[in-house]
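A protein chain is absent from this complex, but the other protein chains hold their places.
Chain IDs A and B follow the sequence of writing; residue 1 opens each chain.
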Amino acid sequence: MVPTSYYILLSAALFTIGVLGVLIRRNAIVVFMAVELMLNAANLALVAYARERLSIDGQVLVFFVITVAAAEVAVGLALLVAIFRTKRTTDVDEVSTLRG
Amino acid sequence: MDLILFLITAAVALIGAIAMLVSRNAVHSALFLLLNFAAIAVLFLLLQSPFLFAIQLTVYAGAIMVLFLFVVMLLGAEQVEDTPDRIAWQRPLAVALGVGLLGVAVLAALRYAPGIPPGGAAAATFGDPAELGRLLFTRYLLPFQVTGIILLIAVVGVVVLNQYGRSKAALKPPPGD
Partner (left out) sequence: MEWLIWLIPLLPFVGFLLNVFVIRHERPAGLVASGLVAASFVVAVTAIAMLAGLPEEERRIISVGWEWINAGDLRVPFGIMLDPLSAVMVLLVTGVGALIHFYSIGYMHGDARVVRYFAYLNLFVTMMLFLVMGNNMLILFLGWEGVGLCSFLLIGHWFERKSAAAAAVKAFVVNRIGDAAFILAMLAIYANFGTLNFYEVTVAGEVQPGFLERVPEIIGQSFGPSWQPIALATGISFLLLIGATGKSAQFPLFVWLPDAMAGPTPVSALIHAATMVTGGVYMMTRTEALFAASPATQTWVLWVGALTALIAGTAAIAQWDIKRVLAYSTVSQLGFMVAACGMGAYVAAIFHLLTHGIFKALLFLGSGSVIHGTHDTQDMRKMGGLRTAMPTTYWTYLVGAGALAGIVPLAGFWSKDEILAHALSHNHWPQLIILFLTSLLTAFYMGRQVALVFFGTQRDTHYHAHESGRVMTVPLIVLAVGAVIGGAINLPWGHWLTDWLHPVLHEEAGSFNPVLALIATAGAVGMSYLGWWLYTSNAAKVKVGGKDPAYRYTGDIWDGLEEAWYVDRLYERVIVQPFRGLGDFLARVFDPQGIDGLVLGIGRFFGWAGAQVRELQSGYVRTYALVFTAGVVLVLSFMLIFTR
């Protein structure tokens, strides 16, 4: 078997890439993808620990995460479409009317 | 054998993630993310989670990514980042923070580093989808139901978000157009 820590390190790397995606990319859809990537990284860690502890509860949690992620994507993308209809853009920097 | 398989899959996942990050084209990003999701699905299989493997492929790689691609193409948002970045100064900061975050995560992972997962009879039967299903409908019944409600609300929300604009647009065109 592969040591669990390998999975954790991989999860950390993927999560960091997701964070960078949120911080660097301007395309709202790509930002969304980066968020999904972070969720997946977290899922991976959860599954790895579940195997480590031989506890299937971790897998149940991942199941829930995936379901909620699906709902979140649906609503998020609907929001994007709504914003696009008024702003004609998916650039998050353009959506900055709430600045001080 | 497992280790080789893990290393290859991990490499594919990392490459997919990095490629998603750096692609200029949003469609490419989506496709690289699909690759990444597939690799993670394989890793789930390596971790004795066949049910999650299936869900990862169907829900994530299937449904969600299709939705992403659909929206990208619907909005024609493949390349919106050709204008100069107004807050380019925060890119190095972002990278530095990313490195810091990674460092913290790695340190945490190493400090509590678990070794090789246990084997034995319990490990052999671990990850049975039947067992997972039983848990879902017994101990986690309430969260399961709540998940259903969340999905329902999401559906309603999506409908409302798009219904509102449409009915208004039907009455009179927005002044900006």
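In the analysis below, a contact is a pair of C-beta atoms (placed from the backbone, for glycine too) under 8 Å apart; a residue touches a chain by one contact, two chains touch by 3 or more.
Owing to the predicted nature of the structure, the values given are computational and were not obtained by experimental measurement.
When the full complex is taken into account, the listed residue touching the unshown chain is B:A108, out of B:L7, B:A108 or B:V156.
Those residues of subunit A that touch the chain absent from the view are 19, 22-24, 26, 92-93, 95-100. By the touch criterion stated above, the residues of subunit B touching the omitted chain are 86-87, 90, 93-94, 97, 100-101, 104-105, 107-108, 111.
Keep this in mind: only the chains that are shown with their structure count from here on.
A separation of 5 Å divides the Cα centre of subunit A from that of subunit B.
Across the interface of their complex, subunit B is touched by residues 1-10, 12-21, 23-30, 32-34, 36-37, 40, 43-44, 47-52, 54, 56-57, 59-60, 62-64, 66-75, 77-82, 84-86, 89-91, 93 of subunit A.
On the subunit B side of its complex with subunit A, the touching residues are 2-3, 6, 10, 13-14, 17-18, 20-21, 26, 29-30, 33, 36-37, 40, 43-44, 46-49, 51-52, 55-56, 59-60, 63-64, 67-68, 71-72, 74-75, 77, 80-81, 83, 85-87, 90-91, 94-95, 97-99, 101-102, 105-106, 109-110, 113-119, 122-123, 126-127, 131-132, 135-136, 140, 143-144, 147, 150-151, 153-155, 157-158, 161-162, 165, 174, 176.
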